[in-house]
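One structure is given here, and the rest of the page talks about it.
Not every chain is included here, but those present sit where they belong.
Letters are used for the chains, namely A, B, C and D, taken in the order the chains are written, and counting of residues starts over at 1 for each.
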Amino acid sequence: MRRAWAILAVPGMAWLAAFFLVAFYAVVAVGLGNITDVYDPVPHWNPLDWNIGYLLQALEDVLPGGRTWPVFVRTLAYVVVAVVLSLAIGYPVAYYVSRYATGRSKAALLILLVAPFWISYLMRMFAWTNLLAEGGYAADVLNTLSLDSLFSAVGLLDGEDWLGGQHIAVIMGLVYGYVPYLILPLYASLDRIDQRLIEAARDLGASSAGAFRRVVLPLSRAGTLGGIVLIALPMFGDYYTPDLMSGSPRTAMLGNTINNYVQGGPDKALGAAMTLLLSAFLLVFMLYYLRELRRESAA
Amino acid sequence: MSLVLDHLVKRYGDVLAVDDVSLEIAHGEFFTLLGPSGCGKTSTLRLIAGFERLDGGAITLDGDDIARRPPHKRPVNTVFQSYALFPHMSVAENVAFGLKYKRVSKSEVARRVGEAMELVQLGHLAERRPGQLSGGQQQRVALARALVLEPPVLLLDEPLGALDARLRIDLQVELKRIQETLEITFVYVTHDQDEALTMSDRVAVMKGGKVEQCDEPRVLYEEPCTAFVANFLGSSNLIPATVSEGALRVGEFTLRADVDGRTGDALAMIRPERVRLEPHGTGGENRVPGMVEAVVYLGFHQDVRVRLASGALVRCDVPNDGEAVEHSSGDPVCVHLPANCLRVLEP
Amino acid sequence: MSRPRWLPVITWVYVAWSLLPVLIAIRFAFNDGRSRTSGQGFSLRWFWTDPTLSVRNDPTLAAALEHSLVLAGLAMLLAVPLGTALAIGLQRWRGRGSGVSNVLMLLPLVTPELVFAVGLFLLFTSAFGFIGLGTTAQVIGHVTFSISWVVLIVRGRLVMIGNDVEEAAADLGAPPWQVLKRVLLPLLGPAIAASLLTVFALSIDDFVVAQYMASGADTTTVPMRIYSSARAAPTPALNALATIMLVLSLAALALAWLVFRRRPESLSGLMR
Amino acid sequence: ENTTTPVATAEGTGGKGIMGDETAGGPVDAAGIPLARRDYPVTLPRIGDAVKAGAPEKGGELQVYNYADYLNPEVIQAFGKQEGVSVRVTTFQTLDEAFTKLSTGRFQFDVIFTAPDHLPRLVGRRLIQPLNLDLVPNLAKEVWPEVQSPFYDVGPRYTVPYTLYTTGIGWRNDQIGDLDPNELGWESFWQAQALRGRVAVLDDAREGLGLALMRRGITNLNTEDEGLLERASEDLIELNDVARVKVAINGYETLPAGRMTMNQVWSGDMLNAVISYLPEGTTGDVLSYWYQRAGGPVFNDCMCVGVDAAKPVMAHRFMNYLLQPDVALKNFVEYVGYQPPITKIDADALFEQQVLPENLRNCVVTREDYANGNAFLALTADGRRRWDQAWGAFRNG
């Protein structure tokens, strides 16, 4: 009986094999393929035909001194800063909602925390750019609070124009866009921590800060890392956020480069090769997250 | 040297979880809170530990008011029902946790942790994680973690609740041994009557947030004040009766008993093991005829159920000591309810 | 035990920050003027009355809305049955191949959208040219990245249900397909509802895959429309479009809530 | 395995056009089509037959592929009403993007807007179809004679001209401060430190690099010299630091809104800005425009019919409609701001009648300008690659 039911998995597995595995193989085939004289990619499906020329060029590009190296470094920096900021915002929020909020306010907060999932990312980003535009409310508020001068003073803002190709604006955009995706896994992992463990720590003499540091923080580690990976992975493939928040080449990310190659410009083979490199770079994070996910669903 | 709970009150919204509880617990006493689920045992303990804010009353320990202190500043420690071990720390780290907050040298920490683990016979498991321990072992880690701090008062919330019967009995003995060795005050919560009777110096039986009766196990068992206490501690026959003119009447039979000035409807309480089964027709005071309705073989004793003429069912424990007469369904018998074992309670 | 004061402050400031911009954008949808950065009167111009630019009169806007909903609907229709069956199958499938399948099932969750979109794009413009770009490709894309979520949600519920009820049903004489029909599927109801909602949310949220799989005006979704307009010269009609989209998806959510109110755990799928 | 470096297989120069056209002999582009120059007209090879004249395909949707904000919605509506179709416009951001999308072969557009330098690619990849000029009578009747059979598409076989433009600099007088583009020309961008973040170049490989080439005084906008292109690329990259330059084509909205101060723009954009995008309380005279009179780009955009068009006849009628003087005028002065090459429309007169703002009179393209102007034209395969790489180096940051 059990064996027969395994058949139910067949359509889904076939679907994923055809449209996920084969699709990824298409990236390999194109990235290790060639192009025609009119810039059409010629995929090499047979591994024996693989041409690593584009891959080598992409590699050369992203290595120090290469054309894409600065973009790579910038992307890395953006993602790291955005993830740190997201944690700084998301962790306290998730912590508060999971451990302190009760009854109706907890229900309301949970609804408000999921609400962004029901508003498309692009719409949120668009709304946010409107506010940051000159004369927009957010810009006014930030300027009134003299945050612009503060950021300028520490070199994070150049001039008072938030949307004028500013690193800080892109990072703020990334944070704005991705925090909701971080908060939910964080919330889930914090919510799982048994209240009695904290009580036990207090009982044994730990102050509330001590209990947080020695019990809550270590126990939420896996959830936190999972959440970080969950937002960092898509950030590496993001191109629309910098497009909307800045539009300057100065703030372009790796996603923009790939998008330019594959959608905007002529060199799909190079784009596919860059995609391969990106995937290879992210593989470690992907595997880590998969492991956590499986561990969690096994528990 | 004692822990005094003075008119404690705790409310959760509309629920009055602890309703005017006053208790005085002596130093070195093994004191148990016993009662059915939801009667407020845990809440009382949590008030002492400081996890909940008092809605009324006072808590003093050796004369110091501790009710206003946060949990980590109270000289009491807790062993939680679920143990609440830190899953990310080894056994030794768990046990050492609280010592970080005492001004204790490193070597002293190591020594005390080692001692505490020996005390609970866990020395060989120091490096394991809690997840790799059995229930009984976890329980002992929780105990060691609290004991290592040498608190004057240890609170234990159903520490054996999650264990299976055999292990529970072993650990009862061990807990008692440790308590007596260290001369620590134990405030012990359980809903298991056997456990309460076996281990405690004194037991407070709680119901609906109030203390029904607080006394030594023997007194609670022999002289329960209420039907609730009688029923909760061991099994008991509660036979509907009336008291008139200082005598107890069950159906058409009059029994001698200490009616304690009561009149009107009452319950005649007698423990099954105090009921004597005698051959039908045996005469004498406090003898009532009846018919055996069922005999249940229970290993070392038999449970004989006798239907009286009044309709009441009396359970009678007959020891299986190889000497007693065997009874079977339908036999007419005589039930002897000795006067000194009969108690008259409110219906 | 006491709680730090600043935590609720941060929390509510965050909530305001995350949602206020959207509320303000909704406000500007009702602007009388063209500005999207400050309030200018109040009118339905961008929804209804503007003869060429309003959502009603600009065919590309209304079409984007319709297309987004159609895509979400098709994705739900395909991904939920596929994912549910896959979850049940994987749950039963012990032995050779199951380990690989479990990993394959999770891979789409951790693959950056762009990588996945590039892959599908190259696939549909080469080996799978017979599928090509367009609505079909978009639906395939959305279904592919949704399946894994459905599997996660349904499997979680399956684990909760346990084997007992199935065995009980078999024990009482029900043949396997009857067990599926009378016991398993009804019990999976909340998980299926949660999956439907999740797939809907994923689909309307998606931009990259829709954009890579698109083939023209017919296949423009609301996020695509927002992206391209935002980089050209958007009018508050874009806000109006987004507002309608939001209202529709909230309505869908409310409807689901009403239907599954009695089983709040059905929404917990979203709380992963 | 093999490690071929990425090069297109066709050699850049010389050789015979693979399409076997009688004009073959000079340099050819990647598809083997001869490179048209003002002094070297090219007849594009005919791929397939033009659509037969016949009843227009009523009902359904006419699919149009165009830049955003490059067609008056009222004109579209009027056409739709008149012909009984609904017109659906898909927009692209850059012509390269448009070509990439089209080359997937999955976009079945009826009317495609493009520029002459893209024509050989579109023909070489068989993405557009030959026209039946009988269905576009306005071409002969209303259009400037010099673009009735232009050098880039003798006949014409595939295209009908749409609008004229020059490429220049648009700016806000009230925000630009001391900087004077009229005096500095293209160099203004490199002097725009004060305008950091409020400066943009066009999101178009040819125009963007062209700007940097012209800054260095180069007038051959179709140069394939690697050194020149690399320097142009470096010059542009320098702009990132100097002015935090953006790459955008929406100056017609951001300049009047005051969000940008100085953009590389197409002339029509400035008029478009005044016509459609001035916020309340701002008047057209805050805007100015400069273009390089000698050697600067002065050219036209054109329209084609997609190879898989579902409504080829209707597509012809649409193009014809846009060349109808009253329609062209309405499209021009009420919306797009780009002037159509229609004989009956006297742009200068429109300024005199104050239909258009006087201070932007230099946005008009005169017939002399057009005749003497420069243009971005198709390149060889190698050339194309060099331009793309140079642009990519800048564009990817």
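Heads up, the rule we're going with is that contacts are C-beta pairs under 8 Å (C-beta built on N, C-alpha and C of every residue); 3 or more make two chains touch, one makes a residue touch a chain.
For clarity, every value in this text was computed on a predicted model and none was experimentally measured.
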### Query
If every kind of chain is shown just once, what is the true count of each in the whole complex?
A x1, B x2, C x1, D x1
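As a convention for this text, only the chains that are shown with their structure count from here on.
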### Chain pair with more C-beta contacts, A-C versus C-D
A-C
### Query
Cα centroid separation between chain A and chain C, in whole Å?
18
### Summary
Per the C-alpha means, the centres of chain B and chain D lie apart by a whole-Å value of 91
### Query
So, what's the distance in Å between the C-alpha centres of chain C and chain B?
55
### Interface hub residues of chain A, defined as touching at least two other chains
133-135, 199, 202, 208, 247, 262-263, 268
### Message
Going by the contact rule already set, what residues in chain C reach two or more other chains?
### Response
1-2, 231
### Residues on chain A engaged by chain D in the complex (per definition of touch)
34-40, 48-54, 56-57, 67-68, 70-71, 74, 133-135, 158-159, 161, 163-166, 246-252, 256-257, 260-270
### Query
What part of chain B is in contact with chain A in the complex they form?
49-51, 70-72, 76-78, 80, 82, 84-88, 97-98, 100-102, 145-146, 149
### Query
In the complex of these two chains, what residues of chain A are touching chain C?
1-13, 15-17, 19-27, 29-30, 41, 43, 45, 89, 92-93, 95-97, 100-101, 109-110, 112-124, 126-131, 133-138, 176, 179-180, 184-185, 187-188, 199, 202, 208, 229, 233-234, 236-240, 243-244, 247, 255, 258-259, 262-263, 268, 271-272, 275, 278-279, 282, 285-286, 289-290, 293-294, 297
